[in-house]
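Encoded as structure tokens, the structure appears first; notes follow it.
Shown here: the complex without one of its protein chains, the others still in place.
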């Protein structure tokens, strides 16, 4: 039974863990009914340079992904509530939308109406049952600890370069359970998502796109830590196989400075397995009406010569209000082991560097 | 003149008929101006089994199609009002949207912004003039009498298996007239829709995708009855031809039980015409804070061996509020005449059965 597999795996991945950061979207107290139209328009000039070619773009989402959506909560009484969340990604520089995968497999990639999140929930003091398309747990430890929240030229390399495939950030066809918010600082979730293939004997991989994810964390007194893991099933071949992810994130807020760190382990269990490892360290200083941000992130695989990228980033966000800010970010990426990763769409030779900056405006509505 | 054809056909199809049920969307009294953002997020676990393969999915719209939209009314004074309705279908399990047909022909099928409805209306005491994309009249007799409102594993087989083609449920490029609501219980509409082909002499089928539909009904004292019909033109060949539909629906509300029935006749006038017939009987019992639902539906064609599906369905909807419910539905489908229809994406051998269930959450906003 798949259901049993869900429970067994959930027990495995739900270990001690952290970071109820700005985007964690865990169960929240519901005090009244509401429907909210919301969004972000974040556009910046994005310049990238490498040894082979540079590139200048006006690009979307340099500090937060541009988006629009509708979400709401209904207080059902007796501690019970219902909620929904429909959220579409938006390339605000040209007006295009985002893509989803209907089956958590590369074959299901298609344009979407609400690609970022499409869920309905029942919420009680016992936690939240959430159905639909949503972030996978493993994304949150890449995002919550990243001073640049996985956006723009400064984004956590373990996010920008991840080998974790179609379900690295989100999954469709997901049944998720989130812990309630009254557990003395503990938070977490268990997720089961489906590839929805026809289960017929002569199809080689009926379980392709099925998977589990989970996260458990604790936050309190300025400290937060979380561990997450996932496994998505794909038929084994020379270039595909099950993808397993384990990562951990932690942060501490000294008030004058918030520091954070993450460690990432992603494995594709193809016939000759590939393992990627990475880490991030970050620091954010509240300075004036804004934040000065630093991060160093590294990500690479155990393929021949151990190709790897290492990136340092610095940025400042100047808040004009709670809803509007202007920002600038600079990053420098160093390649090794034959890698030729680049920033902001530039091209560079193997083992050479790439650099780039973002300069833009973000508005939340 | 096409206009004359519209009027002549309209007179033919507007006979006695029924069911101002929950989704009938006929002319309504307008008391003030408003713009409303609305939608439904309905997601459930959908399991199907057959003799050849089973399938487990998280699926959207198991009791009502998931959707979002904007609609509004403006009171123009003097008994006149204007209205608009923009409504997009949504596969809430993966965030994808729906499709439309720009020309009421298979060739025009494409992804859409507002595929379910896109209309502007003028409304007076004399009725409503409605322009745009909307349901065709023949759909309403499949939906209004169906305890499962043509959604999920229990849906009316005459809807799920219909051979009525591109305009079976909706049509684009439509001019419609709806009767006003002050006719002593009578309700109905006449619709003319266009394929919009270039009318040049050497094109074989300039009228492809043109068509008419209409419905007339009466509702009162718990009783409702309606008859509907449509004709869509397609050039005749071995596999295509004009599609003609006539159906009827009726319901009576005993308070402790509401019973309903429908009869369906769909014909493709290809060189060797194919006719499909079907029927539905249903019953809904208000029990506790919810409804217990039963239906039996049957649909099949006069192709060799008379392939046919017969389905029994039972379901319960538990209302947590007016906006939120949880539900479960079970259905069993029997094939005959060489048919191999299935439920919830399973596979089955000819003349063998398929069964399935839905279990989910629906939230209206």
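Assorted remarks:
Chains: A and B, in written order; residue numbering restarts at 1 for each.
Quick note on the criterion: a contact is a pair of C-beta atoms (placed from the backbone, for glycine too) under 8 Å apart; a residue touches a chain by one contact, two chains touch by 3 or more.
None of the values given here were measured: they were computed from a predicted structure.
Across A:56, A:124, A:205 or A:236, the single residue that touches the chain missing here is A:56. In the complete complex, the residue from B:51, B:111 or B:319 that touches the missing chain is B:111. For the chain missing from the display, the contacting residue among B:56, B:101, B:141 or B:167 is B:101, taking the whole complex into account.
Interface note: of A:39, A:185 or A:235, the residue touching the hidden chain in the full complex is A:39.
Contacts to the hidden chain, counted on chain B, fall at residues 2, 35, 37, 70, 72, 74, 76, 80, 82-84, 86, 88, 100-103, 108, 110-122, 129, 131-133, 172-175, 193-194, 196-201.
Seen from chain A, the chain kept out of the figure touches residues 37, 39, 41-45, 52-58, 68, 88, 90-97, 111, 320-321, 323-324, 326, 345-347, 360-363, 365.
One rule holds for everything that comes next: only the chains that are shown with their structure count from here on.
The copies chain A and chain B differ by a rotation of 120 degrees on their C-alpha atoms, rounded to the nearest 5.
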